[in-house]
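Here the complex is missing a single protein chain, while all its other protein chains stay put.
Showing chain A:
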Amino acid sequence: SIVLVIHSSYYNLVWKTFSTNFLLLGSGSAVIDMENMDDTSGSSFEDMGEMHQRMKEEEEVTAEAAATEEDNGEYGDFLGMKGLKGQLGRQVAGEVWQAGKQQASKAFNLYANIDILRPYFDVEPNQVRNRLIESLIPVRMINFPQKVAGELYGPMMLVFTMVAILLHGMKTSGTVIREGTLMGTAIGTCFGYWMGVSSFIYFLAYLCNAQITMLQMLSLLGYGLFGHCMVLFITYNVHFHSLFYILWLVIGGLSTLRMVAVLISRTVGQTPRLILCGTLAALHMLFLLYLHFAYHKMVEGILDTLEGPNIPPIQRVARDVPVVASAVVNATIKSIAAVVQSQ
């Protein structure tokens, strides 16, 4: 008789019964005479393996949970009997694979399921158009909470549009990014602003007891970027200093006023309203200012930069040179006239 030391309970059951010439199956029962087994020692173990496999297949449905518990490291404990070990090892490996696959697919379905985001993209084109236009119209009624649509399609498209506009502005002004790439900077700036400022204002809203959810805040700020996109698109192509300031005040101001009005309508108390809306207004207006000046050095004209390598990439032509020049000329003429007149 052969004595094996095996730790798992299931296999203990199998091998313990060997010593008593019994082999107990789960449901049925088959009894093996040990003398017969000893006679055909080689083949009997393969037969044992076959029988064992059939037993396993019967019990797999019911004993799946128990089997996965035993799988962890037990198959390494068999001593000798290579045929059987191979069979059992393969069985066990197969079960480990199944269990792992199930776990992985569960995790994937939980975290990588884009269906979570599906309801936020359920919009019609005319809805998006209406919300874009409304983002520049401040609401009048601040006594009861204004409705904020919770969708993410419009804000995401606006952020990507702003990335494209920013890229265009950086390229035409010959911005040189030392540590990083143009694209990375543009994406980082736009997405960072959208997500970061939304989270910060949401946190402030939580402190000030405002009735707004994170999704609504993301949506509100995203649509507020529509004004920014328009201003940047115009001023990256038309280089008038004063035009930028006017647009900054008007369009930037309108979109800020809308966001502020919505937030006011959802907050009670003067001080919380002031804190929340002051912060948002400051951040929104300053961001537009930053985007204009940081990524758009003044150049003489678009054609110059598109001429290519013949012109050096960065032309820091001061904006005020013509003004200064004309002022100097005027002053010179006046002084000459004064001198002439005094003579």
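Quick note on the criterion: a residue touches a chain if its C-beta (ideal position, glycine included) is under 8 Å from a C-beta of that chain, and two chains touch if they have at least 3 such contacts; residues count from 1.
One rule holds in what follows: contacts and distances are computed from a predicted model.
Assign the chain not included in the display its UniProt protein name, restricting the answer to "Sodium/potassium-transporting ATPase subunit beta", "Protein YIPF", "ALA-interacting subunit" or "Anti-silencing function 1B histone chaperone".
From the listed options "Sodium/potassium-transporting ATPase subunit beta", "Protein YIPF", "ALA-interacting subunit" or "Anti-silencing function 1B histone chaperone", the omitted chain resolves to "Protein YIPF".
Please identify which residue in A:Phe108, A:Phe160 or A:Phe203 touches the non-displayed chain.
Per the contact definition at the top, the residue touching the missing chain is A:Phe160.
Considering the whole complex, not just the chains shown, which residues of chain A touch the missing one?
Answer for chain A: residues 29-33, 36, 40, 44, 47, 50-51, 54, 114, 117-118, 121-125, 128, 153, 156-157, 160-161, 164, 167-168, 170-172, 174-178, 181-184, 303, 306-310, 313 touch the chain left out.
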